[in-house]
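For reference, the structure is listed below as structure tokens.
Some chains have been omitted; the remaining ones sit where they do in the full complex.
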Amino acid sequence: MPAPLLVPALVGVAFLVLPLLGLLIRAPWSDLWPQLTQPQVGQALRLSLVSATLATLVSLVLGVPIAWVLARSTLPGRSVLRALVTVPLVLPPVVGGVALFLVLGRQGILGRYLYEEFDYTIPFTTTAVVIAETFVAMPFLVISVEGALRAADARFEDAAATLGANRWTTFRRVTLPLVAPGVAAGAVLCWARALGEFGATITFAGNFPGTTQTMPLAVYLALQSNPEGAIVLSLVLLFVSLATLLLLRDRWLGRSGAPLA
Amino acid sequence: GGSSSSSDAASSTSAAASSSAGGGDLTGTLTVFAAASLTDVFTDLGDQLMADNPELTITFNFAGSSALATQITQGAPADVFASANQKQMTVVTDAGLDADDPTVFTENVLEIAVPPGNPGGITGLADFGDADKTLAICAPDVPCGAAAETVFAAAGITAQPDTLEEDVRAALTKVELGEVDAALVYASDVQAAGDGVEGIEFPEAEDAVNEYPICTLTGASNPEAAQAFLDLVESDEGQQALTDAGFRSPSN
Amino acid sequence: MSLRAHVVVQRGALLVDVDLTVADGEVLAVLGPNGAGKSTVLRVLAGLLAPDGGRVAIDVPGGELVWDGDQRHVPAHERPLGMVFQDHLLFPHLSTTDNVAFGLRTRGVRKAQARTTAAAWLARVGLAEFGDRRPTQLSGGQAQRAALARALVGEPRLLLLDEPLSALDARTRLTVRAELRRHLAEFGGCTVLVSHDPVDAMALADRVVVVEDGVVVQEGTPAEVARMPRTDYVARLVGLSLLPGTASGTRVDLDGGGLVWTGEEAAGEVFVAVRPETVSLYLARPDGSPRNVWALTLVAATPHGSTVRCDLDGEVPLTADVTATAFAELGLVPGAQVWASVKASEIAVYPR
């Protein structure tokens, strides 16, 4: 293995892993069990996983088509569209939460109608958590899937067209499977970003145990009074999400475009 | 622990008296929006109120006061708002969302927090003018920073901080980790940090007392329970709990 | 269904401008050198490349359906096509069977049924046991056969084949070619076949179009093209030497100098075609009946089965096939001077 790759890779891994080691050494392990058995922690963990997963699913449904439009269509405004899609990446999440209020809040552009017609308000519900996470995390999916689509060989799509597949069938049965590793990578990024989402969620959805308090919010609160407990909580979040990723590993690594030998 | 904690015998007797005030007939759901620094005290008080009123459910929404103020002005379903400063309460009252005038239910004063053993050899407020020391104070935009500016002005010290923290908690974390020699924080935070930090009181703190206002809101769905919670916080029992957490009773 | 196409398309520096008609049930072979524009024309017919001009239309009951031109461009997937690409393009994420079944599935055939049909087609091209493999696990020739099966399985009305047999080994080529011929004979649609192998073209095509530099230079039945090539490329392809000249009676004065006597009479500008096996070589000037005797230089000699192909240069550049034994006896090496003779009756002459 070439040293110019191996050495930076080792340095990089050390850089990413050592802080975790520091946390592990420092964590008050004796607190672990009491923390874990607190009902609020279980609730927050469950809510985090469920809402991050829902946000990822919504992002896949809405984001993969956006990526396809950016990579494959010939619309004139594509570069502006791409720039707009990256907006939530750069917006500070708290401001993102405020922006969501302006659209979906009770006085928001759209939220007003919901409230007046159906007496329904989105903020401060679990739905709001999913929306806030989706808003913040979806661009990660869009950008990485677009990259994968651009790198993929479009001639296979020609072949599908000659076999009678319209663009939708081609997308579903050829393009998507071909870029599966890219979509998987994008989904992982999106899920992780949603799982760690804090600013937009606490602003737009509030911090109600059981309905909107996700793990990062719980960690934030714990930091106020019990910093060591907060570390334990974040390690719990960490291990659960790593376990999930490791379990899914075989799936998202399934296909590689490379031949076997 | 923090040296500011004090317990006076009077409040512990009145705590027993006020516990019967609830009467156990409150029902429904009570939603309290409270500054994050109140998490532990309010959670305990809430548990107590729920124990007295089995039909009552209390949900808390703890966050930064400014986030809470934004949420309330955006129509959040809140019955009670307890802010960590007057400024964010003003945001709510300016919007006309307060059902009655806010009252100050507790106060907080600044204290110097140093790592255990005081490795930086901090003795008083004057050390904040020493550029060789690693020091944290709050940013002027947040209440503890405004208070810090006031005390430094009063003491005639030009502060030489290395960082302007966005909240007290962030400053305290750095003290706990031994990464700064001292930070200017609230007494209640020193108390909450337990053995992690040591507190040093200083006289100029009285020039910048931080007041916590509380009020019920116009949109309250459960005004009776809201009032009961307010009463509990202002009762001797509530005040004792706050005092135990390092806050102090309003001076007026 | 018959196809009438006038394809005009700019491709880099090359302007392709080709007229094609393929009747119902007809197989048209498109021959031409590398880079002539053959694949480009197929891409236009398939609807994968919008032409810059011209018109592509097919006959349907009750009239004509325009695929390209008149402001229309029917996308590829709405054309009832089967296509074999030059670099096969099997989907890497599907098994061989699913690759072949793909076209059936897009046309609504049930999964089980589609896979059964696909398996039958794989068997026909000799890949019965390879159905579960991924394309990356096939050899080059196996992949090409799978691509052929994939194009044929949907019973397309228009079949576009871009060198469908180039990677096949000699034996498989015979069976696959026979299979393809059988299929094409039954097949009611039109076929356009691009090939470099004249044998494929001759064996499979009803008509041949030769494209060079983006334009059609010759057209006709395989036999016509084989007998009377009109360009050097075609002559090479069918193994003739082509000499342009001017005829008067049985005498032809070649444009490059030199003189050829023919059996038939002709007049004006003509082509003279010489079959390599009719050329005899001698070390000394032969005396005898052949009137055509030329002194030439051996440029190159290539063994070729039991014969040796000799490239000759001089006033009448020729290719000669002589038996390996004869070649050995003559003891020729490149650069040697030889005498070549051809009977006038063996020489074809036809107007330019």
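Lettered A, B and C in written order, each chain numbered from 1.
Just so it is clear, a residue touches a chain if its C-beta (ideal position, glycine included) is under 8 Å from a C-beta of that chain, and two chains touch if they have at least 3 such contacts.
Note that the coordinates shown come from a computational prediction; the quantities given were computed from them, not determined experimentally.
Participant: How is the whole complex composed, chain label by chain label, with copy numbers?
Facilitator: Assembly composition recorded in this structure file: A x2, B x1, C x2.
Keep this in mind: only the chains that are shown with their structure count from here on.
Participant: Central chain, going by Cα centroids?
Facilitator: A
Participant: Measuring between Cα centroids, which chain is at the maximum distance from chain A?
Facilitator: The chain lying farthest from chain A is C.
Participant: Between chain A and chain B, what is the gap in Å from one C-alpha centre to the other?
Facilitator: Spacing between the chain centres: roughly 34 Å.
Participant: Averaged over CA atoms, how far is the centre of chain B from the centre of chain C? Could you give it in whole Å?
Facilitator: Here chain B and chain C have centroids separated by 89 Å.
Participant: Go ahead and note the Å separation of the Cα centroids belonging to chain A and chain C.
Facilitator: That gives a centre separation of 55 Å.
Participant: Listing for chain B: what residues touch at least two other chains?
Facilitator: Where chain B is concerned, no single residue meets two or more other chains.
Participant: Out of chain C, which residues touch more than one other chain, so two or more?
Facilitator: none
Participant: Give every residue of chain A touching chain B within the complex, in rising order.
Facilitator: Within the complex, chain A contacts chain B at residues 94, 98, 101, 105-107, 121, 123-124, 202-203, 206-210, 220-221, 223-225, 227.
Participant: Under the stated contact criterion, what part of chain C meets chain A in this complex?
Facilitator: Chain C reaches chain A through residues 46-48, 75-83, 85, 89, 91-94, 102-103, 105-107, 136-137, 150-151, 154, 160.
Participant: Which residues of chain A touch chain C in their complex?
Facilitator: Answer in residue numbers: 155-156, 158-167, 169-170, 173-174, 177-178, 180, 255, 257, 259-260.
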